[in-house]
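Here the complex is missing a single protein chain, while all its other protein chains stay put.
Right, chain A next:
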Amino acid sequence: MQGGSSGIGYGLKYQARCISDVKADTDHTSFITGTLSLREENEVHLLRLSSGGTELICEGLFSHPNEIWDLSSCPFDQRIFSTVFSTGESFGAAVWQIPELYGQLNSPQLERIASLDGHAGKVNCILWWPSGRNDKLISIDEENLFLWSLDCSRKAAQVQSKESAGMLHYLSGGAWDPHDVNAVAATCESSVQFWDLRTMKKTSSIECGHVRNVDYDTRKMHILVTAEDESGIHVWDLRMPKVPINELRGHSHWTWAVTCNPEYDGLILSGGTDSTVNLWFASTTSDELTSGSVVASPSQKLDPLLFSFNDYEDSVYGLAWSSREPWIFASLSYDGRVVVESVKPYLPRK
């Protein structure tokens, strides 16, 4: 279960937290990542996996004014991405566009399409609708949920609606349901809240504490995976919000990031502060779970942990599956090291 260094590495100059798959790039397997450095000039790296899959090539390197706490690529335009950044004292969020002719310029500057101002506290994340073209953006700060309407051509973003999470609810992140353009899950201290964007109202919630990360299963409706500080990973069926349908033990320290494979059912990747990335295979069908929970024979209960990649020096905060080659994922540890791995050798034989 211990992984050697089979992956392809790439070092960033500074510490980094976030990496994102460039989904709109259908020709190459590319990722975008940004550094987290308070003093130095931060960089955004556009990485591309070489055609042989043996090397990570830096396709572009752009300077970014502040340390980047969150970064996500636009699912329909490969040149557009969003960041959440911090100056140290305050947070900001913006949508950026990579300049067209960056290869020819010496020090290409990122073009700020829109800055998503209006946040008061700490901004947590910006969400794009993962399933296709949508002119809406969601940004979540500690207290509020913003719905933006983005006009790329006019380079403007406007707050379409805004709703407070309510007193005593500090939001920490969220995910946009790929199956329903109007449903968003937002995590707060003690629960995961579900919002309907049309009414900007909470529809339901799951009681679940200290969720670090949340991800919808892109293959199956109603399936949500959460990563929690202490209690590992839970798989939920939103139709049965009381009890998780599956439970994975997570990491020896906090489970920080979790993401579902875009193609393979039940294949879940998690990154933790114990400097490992775990590959899980967890059944996401509830009927199998019921039989699994009454487990009698040990043969039936397979270890859901397929593999543990532990060739990291520091906590792994960033994880991204490639949507083009879904057996490939990129991971980013805090020391600024990007590792791209293939999970092909570890997949269960079907």
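Operating definition for what follows: a residue touches a chain if its C-beta (ideal position, glycine included) is under 8 Å from a C-beta of that chain, and two chains touch if they have at least 3 such contacts; residues count from 1.
We adopt the following convention: contacts and distances are computed from a predicted model.
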item	value
Options "NADH-ubiquinone oxidoreductase chain 3", "Brix domain-containing protein", "Blast:Actin-related protein 10" or "Vacuolar protein sorting-associated protein 51 homolog": UniProt name of the undisplayed chain	"Vacuolar protein sorting-associated protein 51 homolog"
Residue of A:215, A:274 or A:341 in touch with the missing chain, whole complex considered	A:274
Full-complex contact with the absent chain, from A:77, A:163, A:180 or A:229	A:229
Where the unshown chain meets chain A, residue by residue	1-2, 9, 11, 13, 15, 38-39, 86, 88-89, 229-230, 252-254, 273-275, 312-315, 334-337
